[in-house]
Structures are given as C-alpha cells and as structure tokens.
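Shown here: the complex without one of its protein chains, the others still in place.
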C-alpha cells in the first residue's frame, strides 16, 4: 500500500463510511454500490460481510477502492445472501503509516448463539482502558483497531441474544460512534447518545416486498434507488428483521444531540440530506454569509475545487461578482504519484491542480476554500494564482479557524500542526501571503446550517470542538497520552 | 483489461496524447508528468521511450493510467537519459474490444544509422493500402496499429538521416496526424498540412540551460513548469537538438489549416490554450451564444458534469438565471463497475452521477451538456432530474448536432448510431422526452471560437466534419469498407 | 489457491513443519531457510513471526512455497530481530478445500505480560469440546484451526508468565503435538507426552556466541549449518533464553513414548536422523527386510520415485537383482496442471512420471513403493510399465497395509477410501492387476527401524495406528463425528 498523497494531507478526513442491507437478493451487491457512494468517507480499504441461510457468513476485505475490489463476479459470488454489511475506511495509522488487512472492518465474532459482524464509524475515547481490561481477562485481540473492543465486550456479555449483548457492549463504550451490525437474520443500527456521526434508514424495492437499508449518508440510498425513511436518532438502536420490521430501542441515557458540524462543511457529499437540510444548500449559504461578513472588491470568485464550489457559488451570487473556474482539477489524480527527483517534488500541487491562466491574468481573485488545516496547500495555490498573473488574491474560508483536533472519528493532525492553533487570522494572512484572509464566524456557520439565532453558546446545537475546543465527550485516551484540554484562559 | 465503462460510451473520445522532452536530466519523469496531464486524451494505455548515451534506448508500455504505471522508482529507473517521448491512448479496437500491448506506442525501429521511436496522434486514412504494399515488399508488422506504417516507411527510405526518412515516410501518409519522435540525439515534432490535431512547443528550465518540450496541449507544459513558446504550425516539422536548437522544416505542400473544432468543444482541457484562445473562454462563450440563440424561462442553470460546466457558467451569466450544481459526480468512478444483476444494471448512470434533489425539486431546470452522441446518457439524466421533482427540463447543447463520424483520430460510433444522423432536432427532443432541446448553431460555435463572422462556408476555418459531413481529407480506408460520403442532396 | 494435484492425493501427508531460532542476527532469515528444508512437511502455506527489541513483534503469512514468499529483501526486512519462529502447513481443509490466510500459523496473542506466538505440528483430538467451552466463556476465534485453542487457553490462564501459561494450556489439550513458541525473549519447544511428532534442538554459530534452534527434523539444522544437540524428549518443555540457556520442564504426566513410525517410512526426509537412527538407513533396511520376506525372481528393481528409492536400493542389494531407474520423474511438476479436456485428463500420472521404455522392455520388474493408500496411482503406474513392454510386474511395498486413518496431524482419507481397509492383500493384488504384491510385515518394519525383536504387541514401541488401528490417544472429536474404533472382532 502506498502512502496517501502528500497534497491531500492538508484536509481533515472522515474516517469511515458504513452501509447495510437486509431483504434483497444478493445484498452484497447493493452494499458494494452503497460503499462506492460513500467512498469519500474512506479510501484506504473496504470490507463486506454477508450471510446466506445455506452458506453461512462470508467476508471479503481489501485495500483500495470499492470499484476496484468489489466489482468482479469472482468476488461478489463469494458473498451470497439477503443480508450484508460493509465498511470503508481511511487510514489513521500513526508512525508506521500503514493499516494491516486484519484492521479492516467489518469485524466478525462467533458467539455461542451464532455469529455477528459489526462495522463502526467514529472513535472510542476509552478504548485503551477497555483493551487493557479485556486482555487482562483473557481476550485475544487480532487487530490494532479500537472498534474490536466492541466485539470482545459482546463475547463476554451474559445476555442471551446478540442485540442485547450489543447494548451491553455499547454501554461500556465512550466516544462518538455510529454502528451497523448483523446477525444471521437481523440488521442492526446504532448511534451514540450525542449523535455525532450520521446514520440513516431507507427502504428498497417494491412495497409488498421491500428490504431495509442503513447508510452513513442519504447519497448512498440514491445510488441503489432506495427511499429515505428517516435518520436513526441520537441514542437509538434499531433492530431490523424481515419478519418484525424495525424495532427501536434506547440503550443509552438520553442527552442533548451534538451532531458534527464539519459533516456539513466538508465531510458529507453535497447531494446528501443531513438533519433535514441539504448539504449543498448549507454550503452555498455559507458562501452567502461569508460574502456578507467579509465582502471585498474583486473581479472573479473562484472555488478551490472541488470542496469549495458550493460556497463559491453562494459567494458569487450574493456579491454579484462573476463566478469562474480559475483552478482546474486533474480528474485522473489517484492516491499516489511519482516524486523521483527533488526537481519534480517541488512542483507539488500542480499534479492535482492547474491554474486557468487565461481567466486569472490581471484579475482580482477571490478564492473560496472549505477550510485551512496546515496551510501548506493554501500557500501553494496562492503562488500558482500569482504566477498566473492575478492582480490580487483574497482567501475566503467556509469554516471558522480549525484550532483543535477531533477525537470522534476524524483524522486530524496534532494540535501544534494546525495553523489556527498557533496563529491569529492576521498572522495566517501574512503566512499565506495573500491580500486578505477571512474565515466565516462560528455564528455565521450556525446560521448557514439553519440555526437562525446562531450558536447557543451555553448549549451548542452541534459538536464544533475542532473550532471551539469544547469537547462534548472527554477524550480519555488522548488525555492519558498528554493532550491538554482548553483552559479557562484560552 | 476490463472493457470501458458503458456509461462513458455516449461521448466522442480523443484517441491519443503525445509528449516529448529533450535536455533535462531523467527526461522520462517529465514525460510521465506530461502524460498524466494529457490523460483525458487516452486512458487505456501509455508508453514511454527514453534514450541515454550510455544505456541506449529503453522503453516501458503499460495498460492503465499513467499514475498507476509510471510512478514507481522501479519503472522510472529503467528509463534513464535526457531525451524521452511518450504516448497515451484510448482503445479503438473493433469487435475484439481489446488492444494488445504490442499496439501501445511509442513504436521503435532500429535503422542502419541508429534507432528511432515515434508516437502518433491522429489517424492515417490510407493505412490499409500502405500496409498491403509494405507486406508485399517484405515488411513484418508487429501490431495492428495504423501508426506502425510510418516506421516501416522510414525503414525503407533511402535517405541517410532519420529526420529525412521521416519526411519521406510522412509524405506517403494521408490523414490527420501530429507526431512526436526521437532519435538518439534529436526530438522531432510534426503536424499534418491541415493541422487537424494540436501540437505545441515549450521550454523548460533556467534560460542558460533549458530543455525543450513538445506536447499535445499547453496544460501539460504547466504541470512541469515549462514555458509555452508557440504552436507547431500546420505542415511544419521541427527537429530539435541540444546543440542546434529548433530547426523548422516544411515537408508537405502547403494547405489552408483546418484545426479540429471539437478540440475546442470537448477534447482539450479547459486550462489549455489552443490557437491563441483559452479553451475555457471558448466554452464559456458557447454558453453565452447558446443563451442568446436559445433562451428559455427557467429557475436554474445546471451543468452536466464535468464537461458542460464552462458553457453552463456562460449561459447562466448571459441569461441571469442562477447557476447551481444540480448533478453531483462521484469522484471515485473508474473505468469499470459491478453489474452483476439485471436489477443493478438498470440503475445505470447513477453509479457516476447523482441528482442534488433538494436543489432540483420544483424548479424549471436548464441542463447544459457539451454534446449528444447516441442520446442514451441524456435520456437517463433527464429521468433522474424528473424523478427528483423538476418542474421542467430544458437541454442546451454546446455543440451542433453530431451527425457524422470522425476519421481523424477520434473514436466515434458508426454513423447510424449517431442520434443526429437519423433524427431532426424536434425528433431528438421527443426521443429524449424533454421540454425543449437546442443545439448551438455552427455559426454560433464559430463565433464563440473567435470567428466573429461565423463559419466561412466556402472555405471553413476549422475541420467540422462531425457536424457538417465535409471531410477535408478523403477517408480512403473507410470508403473501401463501404462508408458513404455526404451526397449533394444531403 | 489452486487445489492440490490429483495425482498427489494417493499419499498420506504430514501436515506441518515447525522451526525456531534464538540468538542470531536476523533470525527470520534462518527460519526461512529451515522452513525451506522442511517444505516436504507442508506445501500449502507458511508463516514467520519475529521479535526485535525495538520494533516488537512482526509477522508475515503467505500461501505457497517458502522459496517464493520468504526470499525477497522486501519481506525479510519486515521481520527483524534475533528471535523468530515459523511454520509450514499442508491443507487439511474439508469440503471447502481451501485454507484462509487467517488459518496460517504461527498464531499470535497479546497477553497482559506481553505477546506470544506459537506454531503447532500435530492435531488436538479434543479441539471441538475446547472450542465450544472457550466461546461460551467469551473468546473470539479468528481461525478455523484447532491450534488456536492453545492461545485462548493461554490467555485465560491465571499464571503470571507465558511459559507457565503454556503449561496450563497444553495440559488441557489432548492429542499429538510438537509446539515451537516464542515470547519477547524466550524460545519454547514442547512435545506431547507420547512424543508422536518429532522435535529437535540444535546450536548455531561460534561456541562463544551461539544461538539456539528448534526444528521438526535434523535436515533443517544442516541447511543453516547448525549442530544437532539432542531431541526434545516426549513430554518435555524447553524454555530457552540467551541469558539462562535451556531450561527443561516436565508439564505432563509421564507416559511410554510412541513415536510415529510413518515418519520413518515416508514423512521425514531421508537425510534426517530420528531417534538416533538415519531415516535413509531405516528405509534401505526396510528394502532388505522386504527382499527377505517376499523374494521374487526378476530382472530389475525399480523405485517408484522418489520416496521408494532407498528401499529399492536395499532390496536390490539384498536380492542381487540389478537396480535401475525404470520410472523418470518430471522435475518441473508443481502443485497444479492443466486438465482441460477429457482426452488429456485420462493421461493422468504421465504428467509427473514417465517410463524409461528402453530399460523396461521385456523385463520382469520389481517396483518398490513406500505405501499404498487408495491404490489409484499404483494402478496407473502398473499400466504404464506394462504398456512399455514389461514381462512381469511385482509390487513390493515398504510399509504394512494402511488400513486406518491417522488423527495425529496427518492428512488421511476417510477409512472407507483406504484400499487396505476393504481388501485383503490378494484382493489388492487383483485390483492392481499385478503379478505379485507384498507389503512388509509390521514386525519387519519394526526390525528395520532398529527393534531387533520386532513389535512389542503388549506395549508397542511406536505409534502405528494407521497400520494396526490401535490409537494411543482416543480421537474424541472424530468419535463424536461417528468414527468407529477397532472392535475386538477386527
């Protein structure tokens, strides 16, 4: 496995997408399609587990894209049956930089009452302590993944059926998670009490004979022609079988929801519906808010492709400044590319992006991007734009400064690598060398996301820890490793 | 090799991209980057030949993307030296549907005065006759490619040096072609007398020690930081060496240039400069012309991604109707995908495109696309848009009706498969089932391409055979196979 | 993974070879060499685990030959450190006929006091019961291998150090086993109380700085230049560290040893020393005994290559009949071969063996083979010999009739597939269609193996269950599945 491309590392990355289907023939085919639609949530590896009444559980786990691994008849024929779940993941490996295939989900466990497979999106913040305890009691871990704790907790539960064992297990788990799981006959979906990560329910097929779908996002319902039913609620567990339909349980103490606001800004696909709102519309509205909060005289509004596009459209519309494609993305950019010589390594971001010189030359350009993480890519883009003869370069960022790492299932650099953790907005502007730099305000972001009154600071409507440093669940493992929470002074 | 994706077959496809570099260390690395930037001109296979004074000629030819094949140090170290050329190709194989690796260019020939390699973009319209003649005289063909004729003609030339042999060879060849070739010390570029296919010259590196670049498009100069010098002129051959620089020859009888107008509409990348004009600007201007020629009351202008985007921006700007992303492209779509069941096969284009339902619902939508070939994809897109609740669907097409196949290096279906060959505009509208359908006029297209007076019908400024049926070079091989030219009556 | 070749299935197959090294730089390299020398004990897959003080535990597991998998620097560099163990295995999978990579040993477990890896040769006869019990208590099994029970039993032991936990675990295990295991600093070897499977101890390197080796056979000491020290004794556990050397423990109740006599006949390599005796010499002596027990007038003694060769040499020497290579083995036979048409399928064993016609023609031929299992190959060889013009064909078999399956780590067909389970010697002769057929007597075999007085029937010196049906350890799992032990009447 080659390392992820260096020019992609200047983004936050969602770590996982999950998908499950019950009640259609060859369910694994639908899962493959769903995972393909969720590929933006994890490009490193994917896995599918299926169950067939005659052939039992089967699984396949592979590194690489869904389209390359789960497309051949050879593979798909090994995954028969009307029930299947799947998972795509992004590498979050540390110094070694590489995931082993045994870390690729779904995880499977054989219990005395039968097998179960689970796929997990999120992060368990007390995984280290749980793991120590389980090993002490004689569990053998096969992966380095935190998610494996869940299956061991289930194995040790004294409950008689698997959904009840999963309730037992998830009550021991802290953090943010959405889970899709399966037994021989049931499809199960769970969201943590805060509902940080998304999970939706859909139906597929003709009414008289329809099946059920669980998915991280609605865009993956569309690809298989499934109908959106509703979101799984924060703190809800749904246990679905062909016979009894959807049974809703509430295993956790109720809390006020804190959905991840960065899903709105960047992670989710623009054609998904989150919390009843179009992601595309929220992003376009962020552009509108930005144009109001931070207007500037200019000749052209350009998105940094592709994630800045909806906000740029909103900014251009609100400001009346023409919209244009000043930066062209290479469609054939994969995860890797040649960098054999110093000479070539320096050309960096050009492998992925090229400036539309004829359009840029002589113009005052507003560049709209979704976020600034390390700032490395932003600097290179600015240089390309100036090299192409722009008269002025103004950055407008569709999120507040990202000053804190996320511990809830998002791959973020250490805090000291985040530009906004060490610099003020003005310092960042000087560091990037642009004529102006403005981030949307936290209130503006909340307004764009539909909270007309802005952020409720005493009880925020979203998890915005990456901007605010206010962590709704204590990141116990990270504190053990030395992470310092925000102090009163900050 | 998997077959190309069925949902891509509703486009015309450029068949090749060519690139060459002389005078920089490890030239093959630059060629790999250049080919990566030209990948849109051919995704099936690629090849590079390099020459090093000590290690002689070396070559590597592979199926698949440049980024997957020419990125490892393992491969690139086998291609040393300061001189290299490369080629990317799109499959145009017939019934067998598959190219052999021996058909992948560049082709290499060893002559008594040394070796030469050539890479060819275009099509030789008298290849069948040439091939028969050469075999009769004792040449052994190794590939099924028409381009191999050139190397055999060179081998039989009585000239003493390789560039002169190439002149001899190309004077026997009819059709449309741009060629990049190399000897042990020289980089050679040629365009046919009409200049149908593009080829540009660039410089790379510091002035005191700069190297030379030949490329199908300027966007591939940008990726390696090369400076655009000029286009190779129609009918020109340039012979470049480190010692003597660029020598210009004129091997062919002079003709009036007929550059391919479809390069402006679709083939070339929007960030390239063709004939002194920005491709992006031409396309945006097509949208402006379309809005003038075929206005319609509507709520939203949506591009069919990604090729319809610049024209949609121009249409929105000119018409004042808001621009929005009504269709979202899956970024992880490769050349292949699973279609194991009838059930899934029917979902078709959804694998690649999804409708942004929240944006579309209830709106009168103008869809801007670059062209209509068979019409199969257009129908599916229309259905998706209506399923999402659009009130009206209006198609605006950024090219005239494509009614004739191209025989100059473009992969087109047989004439009877072209929707516009058998239907009028109104029939097509009914076939597609949309509220209105309008193509830009041929004159409008010429105006957008900078010809203020429109098309000079007595002596057209471009090759527009795919729209007009007027072929500037007789397609001899195809006529032999039964193709009927346009009659006076048509 | 292709299935094993059909023409190899007429042999019993040893299931595993194990090897471990402590105290030399890059121990994994030595393990790879040792496994290569033990490849005859298992060709399907191999694995190595190593430990390095700085880089911790690392492992690699692959299908196929050692020489193809553990030869590249790429792989071997991922297995650093002075301590490593390895395993080769033969597939014993049931109806699915295929092993998953997760079934490939060594198995690894992380305990609270650190990790351990184990490699196991043999078979656990109470594995089903153990597995049920462990799952009931919350263990998650990752493989379908019986050997995984050991690591889970270790995980649940209350002992404070790993060797003591292994003692605990192995006391729960019934069956025949030799085990090589490792912790971060210790190399561990164990043989079951009967000592059914072999295990030897060696030293490597200069005396002042020597390391330790554990191996299934002595031939694997030779390949790395290690010196044979002694056999691990039946019922012995050795715990070896660099600091304290070899510590010997006795975890099991003492029993009279019953070493597997088939190791002498076929499994072990002829250049190994087992129980102080040369395997080659034992086999040659079997030929001598056979010549005495079952003489016949003939012109030529031919081995069935390669396993019949030493006995054929002994038979020829004792009988005075010339020895010759009447059957030639194809050296390039792998595990698989083409059988696309009925026509070709019928040629069967010819792919592997060919008759030396010029030598055979007109002669009375004695064929010496090691064993008869199903008899299918023997019939084909007889036909080839007769086709080549032999006057007479006499089979002499270097083992008694194989009438019972082995449950101690050997892959044997079900009892009803064993020719000798359903036919008398005369019936087998007629079935094979040869002029005579004689097996060595059980007493003759014991004499050849050094027991001058033959078999001690009240207390046999070896495990010979495959010949006698007397199982020294009750095959509990198989009895549960319906296997019938020998009755008093048989």
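A few points about this structure:
Read from first to last, the chains carry the letters A, B and C; within each, the first residue is number 1.
Note that in this section a residue touches a chain if its C-beta (ideal position, glycine included) is under 8 Å from a C-beta of that chain, and two chains touch if they have at least 3 such contacts.
Since the structure is predicted, the reported quantities are computational estimates derived from the model, not experimental observations.
Note that the undisplayed chain, when the full complex is considered, contacts B, C. Shown as candidates are C:324, C:375 or C:460; the residue that touches the absent chain is C:324. Note on the undisplayed chain: of the listed residues C:21, C:214 or C:355, the one touching it is C:355.
Only one residue in the set C:229, C:333, C:386 or C:479 touches the chain that does not appear here, and it is C:333.
Which of C:225, C:245, C:362 or C:389 touches the hidden chain is settled by the complete complex: it is C:225. Hidden from this view is one chain, which touches subunit C at 25-26, 29-30, 32-33, 36-37, 39-40, 43, 65-68, 70-73, 76, 219, 222-225, 269-271, 273, 277-278, 280-281, 284, 306, 309-310, 313, 317, 322-325, 328, 330-334, 336-338, 340-341, 343-344, 347, 350-351, 354-359. Mapped onto subunit B, the interface with the missing chain covers residues 102, 109-112, 132, 135-136, 138-142, 151-152, 155-157.
Just so it is clear, only the chains that are shown with their structure count from here on.
At the far end from subunit C, in terms of centres built from Cα atoms, lies B. When chain centres are taken as C-alpha averages, the shortest distance to the whole-protein C-alpha average belongs to A. Averaged C-alpha coordinates put the centre of subunit B at 62 Å from the centre of subunit C. One inter-chain figure worth recording: subunit A and subunit B are separated by 36 Å, centre to centre, where each centre is the mean of the chain's CA atoms.
With each centre defined as the average position of its C-alpha atoms, the distance from subunit A to subunit C rounds to 51 Å.
In subunit C, no position touches at least two other chains.
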